[in-house]
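Of the protein chains in this complex, all but one are displayed in their positions.
Coming up: chain A.
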Amino acid sequence: MSPTDLPTDAAPAGVPAPAPLLRVRGLSKSFGTNRVLESIDLTVGRGRVLALIGPSGSGKTTILRCLNGLEVADGGTISINGEVTLDFGTAPARKELTGLRDRSAMVFQHYNLFPHKTVLENVIEGPIIVQGRPRAEATAEALALLGRVGLADKRDAHPFELSGGQQQRVGIVRALALRPQLLLFDEPTSSLDPELVGDVLRLIKELAVEGWTMVIVTHELEFAREVATEVAFVDGGTIVEHGDPKQLLRNPTQERTRQFLHRLLFPF
């Protein structure tokens, strides 16, 4: 059979593979004269979990913040699900940044819950006020999510009445309630007391198993090894090394990665 005999209604050769959920090309960012990101390339497939590791000040949090439009990059492109593509070569309007925010949701290191609102109000603020979903539906979904993380009885509490671990779980629920395609975690356990870290990590792991696509900035190497499907080591505003977590964390190919991992394993 010659190629011309192939039935024409089958997938033609030109049909592209499904677009990766997140594609970043040549992302650059400077603060004044300080160049913090230098042409970052990243691709994260649907259902994949990327962990960004690296020393503080390396630019990993800035990458994450660019993905949510909290920092505006000055070069490169970010596209989510092939639906939105932002080209930072030409300064994007504020409206375009909301295109990123509509599709991604972020969990902050310091939780950043709204202190004047109750737990439930924190969760439904986005769905109701921004997304315009019916209150009853958004509330039911929020309560189900809160129940899932064991905080249903805290629905009417204010954030200051919760422990750090509880606040961060509300932070995660607030992100999930937005129904994002992409979840972003900025050092989600770094401000928690050590005994509270486990609850939050376990929850993130469950979300990974459920198939959420995530980018996580973390210092928890053991967690990255177990939960991430890929790891990128960021240093000096570039991705020094990128690969399979087990491979990269055990046998890094780059000297800088090796030194960083060594410092984390043997801090003194």
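Quick note on the criterion: a contact is a pair of C-beta atoms (placed from the backbone, for glycine too) under 8 Å apart; a residue touches a chain by one contact, two chains touch by 3 or more; residues count from 1.
Definition applied: contacts and distances are computed from a predicted model.
One chain of the complex is hidden; its UniProt record names it "Amino acid ABC transporter permease", one of "Aspartyl/glutamyl-tRNA(Asn/Gln) amidotransferase subunit B", "Glycosyltransferase family 4 protein", "Succinate dehydrogenase / fumarate reductase cytochrome b subunit" or "Amino acid ABC transporter permease".
Only one residue from A:Gly76, A:Gly126 or A:Gly165 touches the chain missing from this view: A:Gly126. Among the residues A:Leu70, A:Val84 or A:Leu143, only A:Leu70 touches the chain that is left out of the figure.
Which of A:Lys29, A:Arg155 or A:Arg174 touches the hidden chain is settled by the complete complex: it is A:Arg174. One of A:Asp102, A:Glu141, A:Asp199 or A:Glu220 touches the chain omitted from the figure, and that residue is A:Asp102.
Residue in contact with the omitted chain (choice from A:Pro115, A:Pro194 or A:Pro267): A:Pro115. Although one chain is not displayed, chain A still touches it through residues 68-70, 94, 98, 101-102, 105-106, 108, 110, 112-116, 125-126, 129-131, 158, 160, 174-175, 178.
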